[in-house]
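Here the complex is missing one protein chain, while the rest keep their positions.
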Amino acid sequence: MNNNNTFSGIIAYPITPFDKQERVDIPLFKKLLERLIQSGSHGIAPLGSTGVLPYLSDEEKESVLEAAIQQVKGRVPVLAGVSNLTTERTIYHAKFAEKAGADAVMIIPMSYWKLTDDEVFRHYEKTAASISIPVMAYNNPATGGIDMSPALLKRLLKIPNVTMIKESTGDVQRMHYLRRELGEEVAFYNGSNPLALAAFAAGARGWCTAAPNLIPDLNHQLYEAVCSNNLPKASAVFYQQFELLRFIVAKGLPKAIQAGLKIQGIDSGYLRSPLQELTPQEYAELENILSSQG
Amino acid sequence: MNNNNTFSGIIAYPITPFDKQERVDIPLFKKLLERLIQSGSHGIAPLGSTGVLPYLSDEEKESVLEAAIQQVKGRVPVLAGVSNLTTERTIYHAKFAEKAGADAVMIIPMSYWKLTDDEVFRHYEKTAASISIPVMAYNNPATGGIDMSPALLKRLLKIPNVTMIKESTGDVQRMHYLRRELGEEVAFYNGSNPLALAAFAAGARGWCTAAPNLIPDLNHQLYEAVCSNNLPKASAVFYQQFELLRFIVAKGLPKAIQAGLKIQGIDSGYLRSPLQELTPQEYAELENILSSQG
Amino acid sequence: MNNNNTFSGIIAYPITPFDKQERVDIPLFKKLLERLIQSGSHGIAPLGSTGVLPYLSDEEKESVLEAAIQQVKGRVPVLAGVSNLTTERTIYHAKFAEKAGADAVMIIPMSYWKLTDDEVFRHYEKTAASISIPVMAYNNPATGGIDMSPALLKRLLKIPNVTMIKESTGDVQRMHYLRRELGEEVAFYNGSNPLALAAFAAGARGWCTAAPNLIPDLNHQLYEAVCSNNLPKASAVFYQQFELLRFIVAKGLPKAIQAGLKIQGIDSGYLRSPLQELTPQEYAELENILSSQG
Partner (left out) sequence: MNNNNTFSGIIAYPITPFDKQERVDIPLFKKLLERLIQSGSHGIAPLGSTGVLPYLSDEEKESVLEAAIQQVKGRVPVLAGVSNLTTERTIYHAKFAEKAGADAVMIIPMSYWKLTDDEVFRHYEKTAASISIPVMAYNNPATGGIDMSPALLKRLLKIPNVTMIKESTGDVQRMHYLRRELGEEVAFYNGSNPLALAAFAAGARGWCTAAPNLIPDLNHQLYEAVCSNNLPKASAVFYQQFELLRFIVAKGLPKAIQAGLKIQGIDSGYLRSPLQELTPQEYAELENILSSQG
């Protein structure tokens, strides 16, 4: 386990690949994850949205997480997705992640029935109390179906080990507000790819992204330009990758990354239904974007 | 099994009650379901949104469905919810439902990643092909996260055993459009409680509702007034129950029904976290509504 | 002036026709208005959205209203649109309308800067206090840009001569809520054409509509079926006209009515820029709808 349990820079999200029968392909998962480490990722986040967490059985989630930790071997910190519709299952997976050696867990409140703020708070409170590693509260209404207000996020930070916020609404004003409300010491992370530049300018500590599966160099160049206070360079590098960032968000990360890897000649396996591969037109569009990006 | 596999009138949705340790309480479920039959429901739909389907494990879903079919004993048709995020699990539960004796299955496409129309279509197509009982396509973006357009719903009806549409967007214009597009022979059902009157006026064949857990007489009076072409009576009865219909939708059906039963002196068990009981103020509000409804 | 200053049934909205130089064509306006009276309209509402009120100069508004009152000659009540961005101009036109002989005025709060509830209230209060004829408060966020909540509408009704509500949000639940909140004695009117059936079922006293310019018989048959408590007939007649109602709303009333009249062989003049005539495809679509309606 990494002794620094906070995250910064480029936190990379691997996909969960499947074989032709739609079973999780662990050996392939390890290979794809190794690529993310080799290309310089500052952290690895298995079982995120990109990793189709909600489409996996409990056993599959456990296998994927164990494989990730085994492969990472402490080289970078590991942030494990443990979100679930019920509190009981969320606690179960959070405990599993801690035991397995994850450095922190990421939790998005998932909605079928809309949850009140109190319900969301208790969901986090109970889960956080069951573990001793840090929790990243993840806000993404587009996938989870619940939009946590800045006021609720602020309240969640009163739970001792909820120490990180990941914002994926795609609204940079939300980030400004959070930063202003929560102060500079709170670590907030950007989870909206097309906001990468604006979020770093707003003070985001890290960028949670699946893009390093396809364009790690551009992602890292952006981060480095920001760190070295080179705004024109940051802006130029950002616009170089903007089209790809938009595309992968528009088409859905698991599908777009799986296709992009294939285009780059890398085995990325199959998707699990109901997700289907990109259409030929979408595939061609992605080919164009990737070739013009090089 | 009922030999008429279509549904009409008041199709009642039981809650799934839990014990104090948040385990499914099957004996209590059977009691609550029996009340729905005794009060005249024309159909029973276990494992719907009201029955917190997505919060149950596979084993729990099976127990609940078996208990429902056992309790109904063919007195009215049974519509089994079998929705799941993955196609494989949806097929699994659809097959189970057919084998267990359900008259039809209800499927809502559930979203984590937004699905394309083709993905939704194939999800229904594969599932429907795995069984021989009818399928009701259920549209409810507020819970499932996907809004199926009228055009997509029309396309789904080309799948041989997709024969029923349940619309819960709360937009009566959508129903008008569907009725106009699909013709009178297609069975469409209203799943939006506050639209009950408008939907029947628009030609809905049935009303899929949790309200009969609390106010079965008013629900049936509305249906009968419509059947007997008594618009003033239908309107008057509708306005009598309107406030309750709004309340249970606004607060979430499982929570509102569980509380309403308690207010009426009926044991309704506990909820499963993250869902929490109504607040004292909400509870008092519901008491007022129910007492003025009598 | 009609001695009954409330409105009910079919309240017809004439267009304001222009000549080729985009000047208001008063003689043509009178002809088109006479058609609405001849076909049985229960009320006439010049200077509504259909009459492109906000595109007219003060002088043009006055000419149009005077022409309307002159042509109607007291045969049916006249509801004059007097809405304006500023309170001062709204008062000016309200006073003019009263003096000219209108039976009531209709006011939609128009937004450039969003108005607070207090600002909207004072706008109505000051205007209503300047006249002694009744005021219809008109809610239509799609055109006016302000969505008045049911609570605000309820508050407006405390102003002595604000006695009528016209709801055009297209949400029948809003009407249910208003009816429930305001009681049966308050006159509410439907301004959303595709909701005509649902609104009458919900208890609307009248239907404010431009449709009688094109299909007066179907409009009146719907109203009569509702009055005679014939729900199946009302439903059947509604579905006959539903496609046209949707079309004219989707394309914009002034443009759709102007084109529809031309299709029916009636001179309807020209539009004022920036409004442009329907495209050839839209025109053909409207021809199809109108011919299948007959």
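Structural remarks
All chains are identified by letter, namely A, B and C, in their written order; residue positions are counted from 1 within each chain.
In the analysis below, a contact is a pair of C-beta atoms (placed from the backbone, for glycine too) under 8 Å apart; a residue touches a chain by one contact, two chains touch by 3 or more.
Note that the structure is predicted; figures quoted are calculated from it, not measured.
The hidden chain, counted over the whole complex, makes contact with A, C. One of C:87, C:169 or C:293 touches the chain omitted from the figure, and that residue is C:87.
Of A:88, A:147 or A:243, it is A:243 that touches the chain left out of the display. One chain of the complex is left out; on subunit A, the residues touching it are 170-173, 176-177, 179-180, 194-195, 197-198, 201-203, 226, 229-232, 234-235, 238-239, 242-243, 246. Hidden from this view is one chain, which touches subunit C at 22, 49, 52-55, 85-88, 109-116, 118-120, 122-123, 126, 142-145, 252-255, 272-276, 279.
One rule holds in what follows: only the chains that are shown with their structure count from here on.
Least step count on the touch graph, subunit A to subunit C: 2.
Inter-chain centre distance (subunit A to subunit C, centres taken as mean C-alpha positions): 52 Å. Inter-chain centre distance (subunit A to subunit B, centres taken as mean C-alpha positions): 35 Å.
Shared contact sites, meaning residues of subunit B that touch two or more other chains, are absent.
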